[in-house]
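All protein chains but one are shown in place.
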Amino acid sequence: MWELEARFVLSMLWHYVAVTASQAAPWFDADKLPALIAALISIIIVLYTTYHRSSREKFKMREIAGLKAVEEAIGRATEMARPVLYTPGWGGDIQRPTTIASMNFLSHVAGKTAAYDCTLVYPTHDPVLMAVAQEVVRESYARAGYPDRFRSENISYVTSSQFGYAAAVDGIISRLKPASIFLLGTFEAESLILAETGNSVGAIQIAGTDSTIQLSFFIVACDYTLIGEELFAASGYLSGDRSILASVRAQDILKVLIGLLLVIAVIWSTIDALSGHAGSGWWSF
Amino acid sequence: MKNIETRHWTFLGLFVCIGLVMLIDVKLDIPVSAQTRKMYDFIDTLPAGSVLMVSFDHEASSLPEIRPIGLAILRHTFSKGHRLIGVALLAEGTVIGYRLMLKTAAEYGREYGKDYVYLGFKPQYIAAILSMGESIPRTFPRDYLGRPYEQFALLREVDNYDDITAVISITDGSLTTHWMEYGGARYGVRVLSGMTAAMVTTFDPYVASGQMHSLVAGLRGAAEYERLINREGGGERGMLAQTTAHLYVIGLVLLGNVIYFRSRRKRKPG
Amino acid sequence: MSDPATIIAGLLTLAILSFLYRDNPIYKMAESLLIGVSIGYTLVIVWTSTLMDLLFKPLFSDGQYALVLPLVLGLLMFGRFLAKTSSLSRIPIAVMIGSGAGVAIPVMLEARTLKQMSATVTPLITESGFPDVSAIVVIVGVLTTLSYFYFSREHKGALGTSAKIGTYFLMIFFGATFGYTVMSRMSTFIGRMEFLMTEFLHLGG
Partner (left out) sequence: MDRKVALGVCFIFGLVMFAQYFSQHPAARSVNQAILEYWQIIFAFTLLVGVVSVFKNNVVQIRRGQDRSYRLITLAGLVAMPFLALIWGIKADTPFMWTFENIQAPMQSTVFALLAFFVASASFRGFRARSVPAAILLLSALIILLSRSAVGTFIFPQMTEVADWIRHYPSMSARRAILIGIGLGSLTTSMRVILGIERTWLGGGK
């Protein structure tokens, strides 16, 4: 079924390229050609790793520090009879791929808290995230076999204001004293406010974000930090979900391609510089 | 319990240090960085009457750091006779931007509607940035006070980014990335920025890759800009407190390590 | 004496600062007020700038009937009020997620990946023909850090060494970012102190 759909996507794209190429400037923006080629290459690689059986079976992911701690963190909360707090940060909305990665992670965490009968609290700044997270957690609880343990009011919209959200989550942390805190998503300046407050109540903290600047705060203040791309790979590692693992594989293939391209371009530009004629510059996209 | 107490001492120390320093009023002399000068030169050498867009992409909470930067840049643009269109992509920047523009425009006797216009706030910034690339009047049918777009002489000349020399994003977060990634990559708009010091490392690669033209960062950047335009605006005043706070943090880092290595030596006999 | 607005703002400032000692009723009061007021604020802003300006006015006064579609999509969100109709809200969410993902593919490729790649490419020698240490550091840094993010194999052997060097680069970045950020964080506090001392308490300055 999905292979059919994948073929459909490819044929649509092919059609699109053919049509745009055949017509004059307005339909296709020539400046975007490198992006289009790169996108097509990436799509082919993702489809290959997802649907090609041998590539799927050979793949085993390396360990990511911090992910082993997830189980331990939830177990600890259960033992101490304290809740687990999960919050996706103020910077993301549902259109952002990072948020989707965070939802994947949430789904895994929720499955565990359901099984251990541990309270999961999820405050967010975005009502759309609240709606999606409620679905995700409800399903995880149902799949774990405990639909009755799900409380929708624990997945709540607090306020859209950045520091209103920070003040609210700080309040929740210092009152509920969660044993474990997951800070996964797109964070802005509130990152350290939350992480230090979490530290002051003695919680184990697992953080991960695509906001490069906040990573430095999480590294300093949290027990485990997933750096950028690790957040995307994490849910694949945790759940063993084949499709996520396949796209992690695709990311690795693309990374190798990028590395090779960089090396070739740097050597090329150096030779250009040595031989004295200014660069051919094919690498400036 | 012990953890809580140490934490409280570090808090109290900071409070006392800053409090004491602020009772004394001393100004520090600082050199102007190349970054700040690049921004200054860009605005300084534009032909008079160029249309610039200023976007207030910050929250009310970072006002203490943002305000001196905004003041310096707005003063400079108005003094050079450029025309400004103000927008806000975070709701809280709206009234701040409005007040800053009115204040600086009045200082230079600039006229609303002819020399500057304030369009106000649009939610969902990515959408707003992309949408202005299609059509600014469709994105902002009215100005901040609700008057129709066509009413203003300045706006009749402006349809989308093609009619604007550059966008200056005044920011305290990563919103400006969207100006570059959506506005810049999609519509080729030139992006400059005044930002909090915290954001500098985030935007370095963008400056290096040319996606961002130039930036002015933090109280220090504001102080530098104030020197370039020869006007005081609050940037220079906070510099001594800044320096003290820095030294305090350095002291804490060092102290933390001293304690750590001492306790390690005690544990390892011999 | 300060005006009432300054007194209120000053007292609320102190109420929030009291959290540094610990959670207490005064902080809790300020926090509750902040939550309530800020939700109300967002509600008003979104009502006027989105619902009125983008939807109701153009739809009902200008007759742009195509806007019925987003109106219906929006209303489907209300399905969440009843358990039975709750799954209807998946459709508007699908619109946001799908279109967000669609635009993210080229944007992420172009702005994050391609642009960063081309900026990394510089000759490894200076104009005078000597090796350019900075350029070499950059290319080594990018490649080794990328190798740290390589997930398909355990980090052993050559990959292990490279990933380890990558970690050092990461640490340099985190340290530098932290260092730069301290300045900014202090400015905000200094700004608040300036307000407390000069406007609220009329001390010094």
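Each chain gets a letter, A, B and C, in the order it is written, and its residues are counted from 1.
By definition in this document, a residue touches a chain if its C-beta (ideal position, glycine included) is under 8 Å from a C-beta of that chain, and two chains touch if they have at least 3 such contacts.
Treat the numbers as computed from the prediction; the structure is a model and nothing was measured.
Considering the entire complex, the omitted chain makes contact with A, B, C.
When the whole complex is considered, the residue among B:Ser62, B:Thr77, B:Thr104 or B:Ser193 that touches the unshown chain is B:Ser62. Interface residues of chain C facing the missing partner chain: 5, 8-10, 12-13, 15-17, 19-20, 28-48, 50-51, 54-55, 66, 69-71, 73-75, 77-78, 80-81, 87-88, 90-109, 111-113, 116-117, 119-120, 134, 137-143, 145-146, 148-149, 166-183, 185-186, 188-192, 195.
By the touch criterion stated above, the residues of chain A touching the omitted chain are 2, 5-6, 9, 12, 16, 20, 25-29, 32, 35-36, 39, 42-43, 46, 50, 93-98, 100-101, 103-104, 107, 127-128, 130-132, 135-136, 138-140, 143, 153, 156-158, 160-164, 166-167, 170, 189, 192-193, 195-197, 199, 210, 212, 215, 217, 219-221, 227-229, 231-233, 243-244, 247-248, 250-251, 254-255, 258.
Mapped onto chain B, the footprint of the missing chain covers residues 6-7, 10-11, 13-15, 28, 59-64, 92, 95, 98-99, 123-124, 126-127, 130-131, 134-135, 138, 144-146, 186, 200-202, 204-205, 208, 220, 242-243, 245-250, 252-253, 255-257, 260-261.
Following the convention adopted for this analysis, only the chains that are shown with their structure count from here on.
Taking the mean Cα position of each chain as its centre, A sits at the greatest distance from chain B. Chain C has the Cα centre that lies closest to the mean of all protein Cα atoms in view. Chain geometry summary: the mean Cα position of chain B and that of chain C are 15 Å apart.
For chain A, residues touching at least two other chains, in rising order: 95, 161, 163, 189, 212-213.
Residue positions 22, 41-42, 110, 115, 118, 173, 177, 181, 185 of chain C each touch two or more of the other chains. Every residue of chain C that touches chain B in the complex is listed here, in rising order: 20-22, 41-42, 45-46, 49-50, 53, 107, 110-112, 115-116, 118-119, 173, 176-177, 180-195, 197, 203-205.
Contact residues on chain A toward chain B in their complex (touch as defined above): 91, 95, 161-163, 188-189, 200, 202, 211-213.
Looking at the complex, you find that chain B touches chain A at residues 3-4, 7, 59, 61, 92, 126, 172-174, 198-199, 201-202.
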